[in-house]
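All protein chains but one are shown at their positions in the complex.
For clarity, chains are labelled A and B in written order, and residue numbers in each chain start from 1.
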Amino acid sequence: MLHLILFLFFGTICVAGAINLLAQSHPINSALSLIAVMASLAGEYLLLGAEFVAAVQVIVYAGAIMVLFVITIMLLNAGKEERTQGSRVAILIGVPGVLIGGVLVAWTLLHRPDMQTVPIGALKGDPSDIARLLFHDFLLPFEVTSVLILIAIMGAVVLASRPEAIARPHRSTPGPQETRELVATGKDHR
Amino acid sequence: MIPLSYYLLLSGILFACGVLGFLIKRNIITIFMSIELMLNGVNLSFVAFAAQWHALSGQVFVFFVMVVAAAEAAVGLAIIIAVYRTRETLNVDRVNLLKL
Partner (left out) sequence: MSITTFIIISIIKSVVVLGVLLTAVAYSVWLERKVSAHIQNRWGPTRVGPFGLLQPVADGVKFILKEDLTQPHVYKPLYIAAPIISLVFAITSISVIPFGNWVDIGPWGTYLQVTDVNIGLLVVLGITSMGVYGVALAGWSSNNKYSLLGGLRASAQMVSYEVSLGLSLVGVLIIAGSLSLRDIVDAQRHMHWNIFLQPVAFFIYLISAYAETNRTPFDLPEAESELVAGYHTEYSAMKFAMFFMAEYANMVTVACLATLLFFGGWLGPVLGPPILQMILPVLWFCLKVFLFMFLYVWVRWTLPRFRYDQLMAFGWKVLLPLAVANVVVTALIVAWRA
């Protein structure tokens, strides 16, 4: 009973946040609804017993990736989005299509003769057990994803930097000796 | 003791909302956020099935999904900044010509 109440509580916040993401026109409101979705998903993970995954969801997803999104929205000063021709067509066709597909999937899921249940805190995701799996069975994916992150960092730094910072990387203000030479030859002003 | 299909239903709803956001939104940052929403829905499926089959690898795989999502968000936002610098707009409908 308590399990159902908690599941519905977190689930309602998830769905409300997801629908709010679609309904809002300003990206900062969408970002905040997405943060609410991620936090309530962490609650759902706790209900399934995955405590380490829930903590990592809050730290990495809600606390770092979404901060990246919010900082980008602030930096680029994104405003309300405008309605264009393409978006009207997409709304007219896309929304009913996805809704019909969703109702079909929900019907199939909910009307099965044998529905297996999971108790509250079903599979205890202890950090030590997860670490054992991560470093024994999944060692190769672990190493590969760390290389992937490194490549992503380098790519992001290069993509987001200004073009002249790459063309002339060590351009800096002149030191004392250089300044004296510039002043002596009259080159310190045009 | 609630049925597993409830978790799968929630995951499906999140995924559907992510797909809808990807289709109908015109701001490029919101499209990216819909992709993150889809990834979160998938994560919930992974953890739910891990709980049902008592296999901890479902929870381990969530880490890899999160790492890939983080890498994709970083590179994607960098691309968005680069596009904004040249095109001065965040609306995908205006970024439809190769000519500036």
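Heads up, the rule we're going with is that contacts are C-beta pairs under 8 Å (C-beta built on N, C-alpha and C of every residue); 3 or more make two chains touch, one makes a residue touch a chain.
What you see is a predicted model; the values in this text were computed from it and never measured.
S.K.: Based on the whole assembly, the unshown chain contacts which displayed chains?
M.R.: Missing chain, whole complex, touching shown chains: A.
S.K.: Specify the residue from the set A:I59, A:V89 or A:V144 that touches the hidden chain.
M.R.: Counting the whole complex, the residue in contact with the absent chain is A:I59.
S.K.: Given the contact definition stated above, which residue among A:L8, A:A23 or A:V67 touches the chain not shown here?
M.R.: Counting the whole complex, the residue in contact with the absent chain is A:V67.
S.K.: If the hidden chain were put back, which of A:L8, A:A23, A:L75 or A:V103 would touch it?
M.R.: A:L75
S.K.: Touching the hidden chain in the full complex, which residues of chain A are there? Just list them.
M.R.: 28, 35, 51-52, 55-56, 58-59, 62-64, 67, 70-71, 74-75, 126-128
One rule holds in what follows: only the chains that are shown with their structure count from here on.
S.K.: Please compute the C-alpha centroid of chain A, do the same for chain B, then give the distance between them in whole Å.
M.R.: From the centre of chain A to the centre of chain B is 7 Å.
S.K.: Residue numbers of chain A touching chain B in their complex, please.
M.R.: So the residues of chain A touching chain B come out as 3-4, 7, 11, 14-15, 18-19, 21-22, 27, 30-31, 34, 37-38, 41, 44-45, 48-50, 52-53, 56-57, 60-61, 64-65, 68-69, 72-73, 75-76, 78, 81-87, 90-91, 94-95, 98-99, 101-102, 105-106, 109-110, 112, 115-120, 122-123, 125, 129-130, 133-134, 137-138, 141, 145, 148-149, 151-153, 155-157, 159-160.
S.K.: Could you pull out which chain B residues touch chain A in their complex?
M.R.: My answer: residues 1-10, 12-14, 16-21, 23-27, 29-30, 32-34, 36-37, 40, 43-44, 47-48, 50-52, 54, 56-57, 59-60, 62-64, 66-75, 77-82, 84, 90-91, 93.
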